[in-house]
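All protein chains but one are shown in place.
As written, the chain order gives the labels A, B and C, with residue 1 at the start of each chain.
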Amino acid sequence: MHFALSGAALELRGGLRDLLAGACPPSTVRAAWPGGDDGAVQSLWRALGDFGLPAVLVPETDGGLGLDDVVTVAALEEAGRAGVPGPLVETSAVAAPLLAAAGALPKGVLDGAVRIAVQRREVVPYAQRADAFLQLDESGARLLARADADVTAVDTVDGARAAGRVAGVGAPVDVDPSQVRKAIHRGALGTAAFLVGLSHRMLAMTVEYVKSRTQFGVPVGSFQAVQHPLADALVGVEFASPAVLRAAQSMVDDEPDTALHVALAKTLASDAAERTARTCIQAHGAMGYTVEYDLHLFAKRAWALAADWGSASEHRADVARTLLEAR
Amino acid sequence: MHFALSGAALELRGGLRDLLAGACPPSTVRAAWPGGDDGAVQSLWRALGDFGLPAVLVPETDGGLGLDDVVTVAALEEAGRAGVPGPLVETSAVAAPLLAAAGALPKGVLDGAVRIAVQRREVVPYAQRADAFLQLDESGARLLARADADVTAVDTVDGARAAGRVAGVGAPVDVDPSQVRKAIHRGALGTAAFLVGLSHRMLAMTVEYVKSRTQFGVPVGSFQAVQHPLADALVGVEFASPAVLRAAQSMVDDEPDTALHVALAKTLASDAAERTARTCIQAHGAMGYTVEYDLHLFAKRAWALAADWGSASEHRADVARTLLEAR
Amino acid sequence: MDLKETPAERAFREEARGWLAENVPRDPLPSGDTREGFTLHLEWERRLYDARWAVVSWPEPYGGRGASVWEWLAFEEEYYRAGAPQRVTQNGIFLLAPTLFAFGTQEQQDRLLPRMAAAEDLWCQGWSEPGAGSDLAALTSRAERDERAGGWRLTGQKTWTTRGAFCTHLFGLFRSDPESVRHRGLTYFLVPLDADGVTVRGFARLDGDEGFAEVYLDDVFVPDDAVLGGVGEGWKVAMATTGSERGLTLRSPGRYTAAADRLLELARAHTERMTGELRDRVVQAWMDAEAYRLFTLQQVTNTAAGTARTGESSLNKLFWSELDVRLHETALELLGPDAELDGPWSRGFLFSLAGPIYAGTNEVQRGIVAERVLGLPRGGRG
Partner (left out) sequence: MDLKETPAERAFREEARGWLAENVPRDPLPSGDTREGFTLHLEWERRLYDARWAVVSWPEPYGGRGASVWEWLAFEEEYYRAGAPQRVTQNGIFLLAPTLFAFGTQEQQDRLLPRMAAAEDLWCQGWSEPGAGSDLAALTSRAERDERAGGWRLTGQKTWTTRGAFCTHLFGLFRSDPESVRHRGLTYFLVPLDADGVTVRGFARLDGDEGFAEVYLDDVFVPDDAVLGGVGEGWKVAMATTGSERGLTLRSPGRYTAAADRLLELARAHTERMTGELRDRVVQAWMDAEAYRLFTLQQVTNTAAGTARTGESSLNKLFWSELDVRLHETALELLGPDAELDGPWSRGFLFSLAGPIYAGTNEVQRGIVAERVLGLPRGGRG
């Protein structure tokens, strides 16, 4: 029994953290907002491609790294900490391994040149700047090239989500339902990991702010009214992250309860991130309420991702069926 | 438009507060627990009888005070503040007016010599020391004399609830369903008022304690971690009490939305009281965790009454049907 | 207790409802916190003024109807039920005006109130400074006496000034006694934003609208009649205004009862999502809006009867601000994955997050309730 990341995973995560510290400053996150310079986002994705993030779950025989879901969630947590813009979870954890398994992996995906958004309903997050669309439903998967897609932009609270209504039917991808289910689990789990990273980032920004901001002659971070809600927010995040690791290991071991473990991870991560966003904005006072300050970049992503790939209450409803009816 | 108690009601409430300050110390509340001296409780009830509480809703023609539901909730809030033991809401607000209307009011009720418990299911609160049982269901009402009842004591968390399983069928009381509905509304509303009083009492005790208890060289009541939860608890109580008044006025005006207003009052009062109990126990630290200190007498009553006459979630479910389906 | 409307109140409500039904724009206006939206809202304000609905509770000579507080509440209920536009004049008519009525000279009232009612002068609030938010008494903007010119020279920076970029005037506190500290030596000034030395920079709120501004004052001259309520009296005068900002005038119950009704409609339209906790949260939000309305009726009665209780406005502010957030969170939950799309509910949610922060953070309010209402010993202010 050993419940911790391997040395190799820790090393990879550390490397990614260093990379993103330089390659993904808040200005790059802002660049993904409508009107922003997509070039900055594209070069970030190239750097992630060179690092191997889109290739993490692709077998070496297909030019990938052939690593597992545990390493993947560790990496996606780091991406969340940096607020990496674009369909990174969708491309790295959902599309790349699924398409590779079907022998349908488009050129450019592994080196970060092609961003694949996932369509599960008419509105598709990241559609405005995606290069291709993986259309997923319980019955199967299709791949729709940008050129063949009719995309209408939709305004989103988090500009970096740059969503769109997507019309068009892609070419069938040869996968069986179990692979589709696995891909959907990876979407939810990868998003949970990303949310944990976002939460840590918001807490870190807030701690820095309340240490320096003084009112009534002392740092506001010395007030229990500021300290205790932040402590409670951290508790939520710290108890979500083992659930994310556990679900990743279940994917690796292909456990029968994988769906339950993924739902647990996404529920805890979504609730923790929403609570953290609310707490951090409040702790910032008026400063948390302007878009000139960076906090909102991470808070708005957290709100969007908490509702994506199944919200906490949707997953709780699924789990309720499993726990209260099935047995 | 005037949303406040009349001068007369305020005077009556003040008089009752003075009476109870002397007649209902915590020792009298303890006397209602199993093994306690019922004599002390009986003389308290006599004093309440002399004051006219059991007679408050009984027409003057039947020897009552002929006052209304607004005055009644004001009085029952005071009774809650003192934690008056026994079926006071049941006797004063539910049984006395209903039985008087049916011309079936037993001797001794108005002067506090007869305590009437209300049976709506097998287990009846206060059954161990009740002198009669009003059996209520949507179809009608029956009155069961203690002598004809088979009562088996049941242990309760709040010893003063002294519940019992009651068997026996009483004599039919001649009332129509609308009167039964009104009686049930009065049970829920009177209990809501009692809960508001209990909450104020718990807050008052806690404020006194945290002002005097020092740790780390200062009164614990100066810590935000103690102050802010108490402030939030007070908010809950202060927003429940206008809802109680409003529902009482709806009863007086016999408004079509009375059921909705009663549900609102009971929901807010129950949630506020449970939150207040939890907050006050926590603010007391270990002191809140012993039965030698009086706080538990009020907290345990609050828990019992929050679940009685419809819990907050039961009332929310009723209101949901009204608001979301009916319309 | 008497919860029935008088025939007069009833008639007043009917008249308001009728006029609003006729005049409220069919399609909602763009946000009044954007430049073009603001202009459209001004047209609306002038239409309100022409029909004497702009400031119903003011005396007739100033453009009002001398309405009672009950009539005012009825008007507000009808106003929000009709889905009428936000009041971009609110900082003037709800925050400054009560202070002018209480502390202004006859000359100031006659000069300023009619133009305010007509939305000719547009007022913004100059409280917060970079170093003075919750701790308002820490402000450092100063007013230097200019005997020769018979007035004052104002220098400093104000921030978080709502709609400051679109307004014509600012009211705020300045330190008129350089030796003074904290609450002492402050004076309340009324400042035209077109005066020499004033620079205004708008910046965006969480919802992306340019709803805030920083106002820089560099040796700005104002005459003596720009002082409201006496030199050095600023704190006392300002507290009256923040009192009303934190009290009920800014947040009339109609606002929440109307929002709760919209939430019920949304819920009826998304029954497929009304499982589990959501059903309870929708009902609770409706109940809380009703509880807020009732608390406010009680508060108004107390105020009218002169029996207002200490801290009532802090209890009020804590409740509406938390209710507003919960109500919108519930709506977003109902919208599911569409919650992240730009729309009235997502904008309303972002806006609601300001509630617990502005007008005295809820941390400050809890401290006030704990110490002034519960009587707990003074602690940290946080």
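Brief remarks follow.
Just so it is clear, a residue touches a chain if its C-beta (ideal position, glycine included) is under 8 Å from a C-beta of that chain, and two chains touch if they have at least 3 such contacts.
All values reported here derive from a predicted model rather than from experimental measurement.
Of the listed positions A:I116, A:A132 or A:A240, the one in contact with the omitted chain in the full complex is A:A240. Which of B:D69, B:D131, B:D232 or B:D308 touches the hidden chain is settled by the complete complex: it is B:D308. The omitted chain makes contact with just one of the residues A:Q128, A:Q215, A:T267 or A:Q282: A:T267. Checked against the hidden chain, the listed residues A:L44, A:V154 or A:L230 yield one contact partner: A:L230. Across the interface with the omitted chain, subunit B contributes residues 121, 123, 125, 154-158, 161, 163, 214-216, 218, 220, 222-226, 278, 281-282, 285-286, 288-292, 296, 303-304, 307-308, 311, 313-314, 316-317, 320. As for the chain not pictured, it touches subunit A at residues 1-6, 70, 203, 207, 210-211, 218-219, 221-224, 226-228, 230-232, 234-235, 238-240, 242-243, 245-246, 248-249, 252-253, 264, 267-268, 313, 316-317, 319-320, 323-324, 327.
Subunit C residues in contact with the hidden partner, per the touch definition given at the top, are 275-277, 279-281, 379-380.
The criterion applied here is as follows: only the chains that are shown with their structure count from here on.
When chain pairs are compared by contacting C-beta pairs, B-C ranks highest.
Annotation: 38 Å between the Cα-based centres of subunit A and subunit C. Separating the CA-averaged centres of subunit A and subunit B is a span of 51 Å. Contact of a single residue of subunit B with at least two other chains is seen at positions 223-224, 228. Across the assembly, subunit C contributes residues 363, 366-367, 380, 382 that each touch 2 or more other chains.
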